[in-house]
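Missing here is one protein chain; the remaining ones are kept as they sit in the complex.
Each chain carries a letter (A, B and C) given by its place in the written order, and its residues are counted from 1.
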Amino acid sequence: MSLHGIFAPLTTPFAPDGSIAPARLRENIARYNRTGLAGYVLNGSTGESVLLRWEEIYRLWETSKEAAAPGKLLIAGSGAEGTVETIEHTHRAASLGFDAVLVRTPHFYKPQMKLDALAEFYLRVADAARIPILVYSVPIFTNLQVDAALIARVAQHPNIVGIKDSSGDVEGVRKIIAAAPKLFQTLVGSASTLFESLELGACGAILALANAFPELCVEIYDASRARDSTRAQSLAQKLIAPAKILGPQYGIPGLKYTLDRLGYYGGPARPPLLPVSDSAQLEIDAMLSNLTPDPAHL
Amino acid sequence: MSLHGIFAPLTTPFAPDGSIAPARLRENIARYNRTGLAGYVLNGSTGESVLLRWEEIYRLWETSKEAAAPGKLLIAGSGAEGTVETIEHTHRAASLGFDAVLVRTPHFYKPQMKLDALAEFYLRVADAARIPILVYSVPIFTNLQVDAALIARVAQHPNIVGIKDSSGDVEGVRKIIAAAPKLFQTLVGSASTLFESLELGACGAILALANAFPELCVEIYDASRARDSTRAQSLAQKLIAPAKILGPQYGIPGLKYTLDRLGYYGGPARPPLLPVSDSAQLEIDAMLSNLTPDPAHL
Amino acid sequence: MSLHGIFAPLTTPFAPDGSIAPARLRENIARYNRTGLAGYVLNGSTGESVLLRWEEIYRLWETSKEAAAPGKLLIAGSGAEGTVETIEHTHRAASLGFDAVLVRTPHFYKPQMKLDALAEFYLRVADAARIPILVYSVPIFTNLQVDAALIARVAQHPNIVGIKDSSGDVEGVRKIIAAAPKLFQTLVGSASTLFESLELGACGAILALANAFPELCVEIYDASRARDSTRAQSLAQKLIAPAKILGPQYGIPGLKYTLDRLGYYGGPARPPLLPVSDSAQLEIDAMLSNLTPDPAHL
Partner (left out) sequence: MSLHGIFAPLTTPFAPDGSIAPARLRENIARYNRTGLAGYVLNGSTGESVLLRWEEIYRLWETSKEAAAPGKLLIAGSGAEGTVETIEHTHRAASLGFDAVLVRTPHFYKPQMKLDALAEFYLRVADAARIPILVYSVPIFTNLQVDAALIARVAQHPNIVGIKDSSGDVEGVRKIIAAAPKLFQTLVGSASTLFESLELGACGAILALANAFPELCVEIYDASRARDSTRAQSLAQKLIAPAKILGPQYGIPGLKYTLDRLGYYGGPARPPLLPVSDSAQLEIDAMLSNLTPDPAHL
């Protein structure tokens, strides 16, 4: 299974009363279906998974399966802290027809989540899974970074086919690619290091920003594949300011506000995430006009 | 409600098949009822809460309510990432007759969990709660440390009565005590800074080590209350090596092995936590014999 | 003494043989004298101070004093790990006619550099100093962040007139401004949070990027002072990509390459800093053309 290209980890639409809004998700997906995105991740970090109940997540998985165009790959965020629970969610994703799962590192008991424990976790999940697994390293949220030693340990398993590395650590990505078997697929999750990662050998990316700017992300990917480094690099730098503003600075509420501004359904995030402030809105507006004088082109 | 004294955040007994074992919890509590412990915390970090389903947690809360001796305070770990979900678990704890809840900081979306978001979270939970709330700061797991500015913001709420600060940062504890109203109760969660914290004005502690060494912890507390600093300090230092070995080093599996060695029910931890290795067992055994030549005295 | 405006912390020109090149510094300053910069910092972090001997630093201070136009404030980086040594360098700066000193937090013995030790350090230096002192917080290099509690402790000293806060932590800056006396002057050192910091009440900034883009930095400052938030915010976002690329990503060697491209003297950095790679050069070139189609306008 090839995971080349740009994937969007979709946001979760909520109704004004805070309940999930599957119809809105369907509408967003219909629009993404017309882009060059390779597929969608349902309920990763950007999908507010830790603020959802699993029954809600399953419902969103079903919806996305119905809405996604043929040819768009579907990846489910099935990771939980517990091994057994992760396997259960992985089975559900397989039953619903997902192509793969993205399994975040368990991380709460950080001092114990050393090489042996993480390797055992991924190998047990992979043994049980009926669809392929991507390891998911997202230290900005977990404070735990997957290193090349772990990948060397687990990447031989036939069911462990790749990693989403959102560390933003280009050197770490380089080491992982060096340590992994040739067919292991490395995707990155950091828009601000997209160009460098593709040059190093990453096969694609799963980018929160692809919710808002799918075509720009795809253009960077295409330019890099076409060996047009100058163009790829120049386009890629346009993502740095948005990545900061919609990433650590304003997070999911900022991204959802941006989606609303661009004609997608963004809507509210779930508390304790706060709505974007007035000044944040101005800052995002300024970012959008810096990005292009004509937002219709995004 | 006074929270003075030493509380044990109880471990969760599992049967060999991985299911929860309420009968074993009952037995452990029966033994703790005969100690000087002030009460119990059910399903905090030490209780493997993130590896349990909420239905399992509710069951353990019911069991502990039945088993705890009169006079032992009961505190429920009701924190989840979401505000609404935290309120729901808090209501359940109140319905089951718990005296208070311990609410861990939401932390997954760390870059957004700034002062305003955390204050709003705690105030909304406190508005809704029918029993008092303790803020819970445990940066070793959450990578997010509650500071005096947050306490200054929320401690005026009549329902927010104290904090469990497990940071091990004595200076941080000092600042929190200085910033909080006089009646706000500061408990610490770090055995290796117990003595200093009590001297600074902490009113008590919630200590994982109190599962294994309840009487030693209580003796330190009593010596400090009796102004016998020399004795308190000398006893407190006996906890430093156990705190390291059963804390960051071997964590919950190490603590559970220790409980088994001391005649409590420890049993297995849930994966991805690994069982203690042979060498870890030897190290814990050495710790126990250093602590006292005669383990019966612990 | 007013520290309002934008200051450049000048880079240190080295000759190809690695020795300092004061004549080149003089030329750069001559050019900066024609900009709207408020003044210069000599041998802060951007000046490679930790890679210079103090005799070299003194020589560069003398050179800059001769070269700076009247009205440009001169600030010397006089901080060392030791209290006595810091006082000695501060005296030298005063003798050479500098207007103020910037004193980085001592940080090597981090676990001991708590509130009391840092307060004592700054108060002793301030007692001895004959010119005003700015506290310097630069956690990206020191891993130690000055907080509002320290500023509350030291800002009453008549010789401690402000802070350069390079943390990039807008919330931390807000707390410092709230805790400090009205006349205390807060400058920031992070280009990517310049706009927000000025809106919060920072009086100016000391920006590595002001070496390369002095006029753009000054325009942002002027727009903010003129209450034209929309323009200030939009201009400020142009600095985000350069701040990342010339900050954490390629650091001083990247900044010096940029200076060479813009007609200043950049030259080599001292080892162990490595020269910029070919791909880094391409990335910086792309950044410069994204910033403006015509580099002559920078």
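One rule holds for everything that comes next: a contact is a pair of C-beta atoms (placed from the backbone, for glycine too) under 8 Å apart; a residue touches a chain by one contact, two chains touch by 3 or more.
Only a predicted model underlies this, so the values are computations on that prediction, with no experimental measurement involved.
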item: Contact residue for the chain not shown (choose from C:51, C:96, C:262 or C:282); value: C:51
item: Residue touching the undisplayed chain, where the options are C:84, C:178 or C:226; value: C:84
item: Touch criterion as defined above, residue of B:95, B:156, B:237 or B:292 at the omitted chain; value: B:237
item: Hidden-chain contact residue, picked from the options B:1, B:69 or B:282; value: B:282
item: For chain A, the residues touching the chain missing from this view; value: 114-115, 148-149, 171, 175
item: For chain C, residues in touch with the removed chain; value: 18, 45, 50-51, 53, 81-85, 106, 108-113, 116-118, 120-121, 124, 140-141, 143, 247-253, 270-274
item: Where the unshown chain meets chain B, residue by residue; value: 192, 195-196, 199, 229-230, 233-234, 237-238, 240-241, 244-245, 279, 282-283, 286-287, 289-290
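To be clear about the criterion, only the chains that are shown with their structure count from here on.
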item: Where chain A and chain B are represented by their mean Cα positions, the distance between them in whole Å; value: 35
item: Centroid spacing, where centroids are CA-atom means, of chain B and chain C in whole angstrom; value: 45
item: Residue list for chain C, restricted to those that touch at least two other chains; value: none
